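Sharing a structure here in structure tokens format.
Yeah, one chain of the complex is gone here, protein chain that is, but the others are all in their spots.
Our next item is subunit A:
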Amino acid sequence: MGQRRRASAVNNSSSQRVSGAPAEVARVPSRKHNICMVSDFFYPNMGGVESHIYQLSQCLIEKGHKVVIATHAYGRRKGVRYLTNGLKVYYLPLQVMYNQSTATTCFHSLPLLRCVFVRERITVVHAHSSFSAMAHDALFHAKTMGLNTVFTDHSLFGFADVSSVLTNKLLTVSLCDTNHIVCVSYTSKENTVLRATLNPEIVSVIPNAVDPTDFTPDPSQRQDGRITIVVISRLVYRKGIDLLGGIIPELCLKHPDLHFLIGGEGPKRIVLEEVREKYQLHDRVRLLGALEHKDVRGVLVQGHIFLNTSLTEAFCMAILEGACCGLQVVSTRVGGIPEVLPEDLITLCEPTVRSLCAGLETVIARQRSGSVPSPASIHARVQNLYTWRNVAERTEKVYDRVSGEEVLPLDRRLRRLRAHCGPVAGSIFAFVAVLNFLFLLLLQWLAPDRNMDMAVDATGLQRLWRQEPNSKVSPMKRAAEREISS
């Protein structure tokens, strides 16, 4: 706890520093960045990281920055695509290895990523998610090319098992010369600082956000005469589905008017199906399967209580969405969850069946007695807590700070690697960094920058993308037409 307080103190002081210097603030708005977001995870894949990247990019475009996204090809979706407001997405044909993450060889992605960085005149490379090999590759290449780098960590890790030890080592190497790191909660910051042995001063905390207009309460959808508990999560071990399997029979036995509504898909679905079979609860436990993002609100508003049983969570978007729809939230006290909502909007329990049942019992009793605040009042409180504009504003400050910093030249980078990551791993990765640099020189000789066409900007300062509702003209054509007229 002491550590967390210190972390927040550091963050406060840094934010005061920014707001306390009027001259700096006055200069900031004129500064626009060309940002490239890199992650393996982007639409059509669904999840928290994907929507974070999309929403953040949209708000940054609104602020006048130029944003492009680089991800790997999903099936037949390769090449260049444009999304709303001229957000450009490069689906690069890189081989997917495991869990939608690309293979990391440190080299094979350099030609394409270099092409993206050069032709889009990128100044800041922002990588997302420590599970994404492409993000780490991009950080590595960006540093070789002398670009400023920012990394956002979306997840928590352990320290004990072999896979965490390896990923932590990789993270140490990857982050030791990254300019700035963003975490989604103070717990996540603590975790990242420890895992990657970082200087806490270059780690900022910027939480996720939720679009309140997508999650509005609608109590008329609730069914009278029963209490519905909604669970929306992927049905995997990390989300504590085994706990849920223990809670369901116990509570259903005590409360005959209790119903469960479970949305999501995953390998642990079998656990819930077994429970349903064993206790004959087919009419009271409904498994909805995988939900599309647009359908989530329709499920949430049917419930009275939102239950989250995660065993580890950096920042829980689901409970925020639940609260935003006006539900009573019951959650496990793990990771960054206690930071997300004010204490009176959430009931925290230990991650055990007994504690969760006790927590749910109190909320059910409160619900029956009618002493809970109305959904509309909960929504009104939550909607201003986390907004994407606020996230974008804070991220912008990170970019402003980063763009003023220098990127380590090769010799100092090598020294940093060897000093920071241990003699063995440090030397290996210093060698890889040298090879990467030589490969870059080779590429610059084979395909010089001057032979590369600069991309026509759809966003940013020289934006050519105009807001034209009902327009069927393709963006490129429009861009070219602009050039004709000029």
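Rule of thumb we're sticking to: a contact is a pair of C-beta atoms (placed from the backbone, for glycine too) under 8 Å apart; a residue touches a chain by one contact, two chains touch by 3 or more; residues count from 1.
What we mean here is this: contacts and distances are computed from a predicted model.
**Student:** One chain of this complex is not shown here; going by its UniProt record, which of these names is it: "Trafficking protein particle complex subunit", "proteasome endopeptidase complex", "2Fe-2S ferredoxin-type domain-containing protein" or "Phosphatidylinositol glycan anchor biosynthesis, class H"?
**Tutor:** Per the UniProt record, that chain is "Phosphatidylinositol glycan anchor biosynthesis, class H".
**Student:** Which residue from A:Lys63, A:Arg119 or A:Arg463 sits in contact with the chain not drawn here?
**Tutor:** A:Arg119
**Student:** Among A:Asn199, A:Asn384 or A:Asn451, which one touches the chain that has been omitted from the display?
**Tutor:** Answer from the full complex: A:Asn451 touches the omitted chain.
**Student:** From the list A:Pro93, A:Gly225, A:Gly370 or A:Pro423, pick the residue that touches the absent chain.
**Tutor:** Considering the complete complex, A:Pro93 is the one touching the chain left out.
**Student:** Please output the residues of subunit A touching the missing chain, sorted low to high.
**Tutor:** Touching the chain left out of view, subunit A contributes residues 78-80, 90, 92-93, 111-112, 115-116, 119, 447-448, 450-453, 455, 472, 474, 476-477, 480-481, 483-484.
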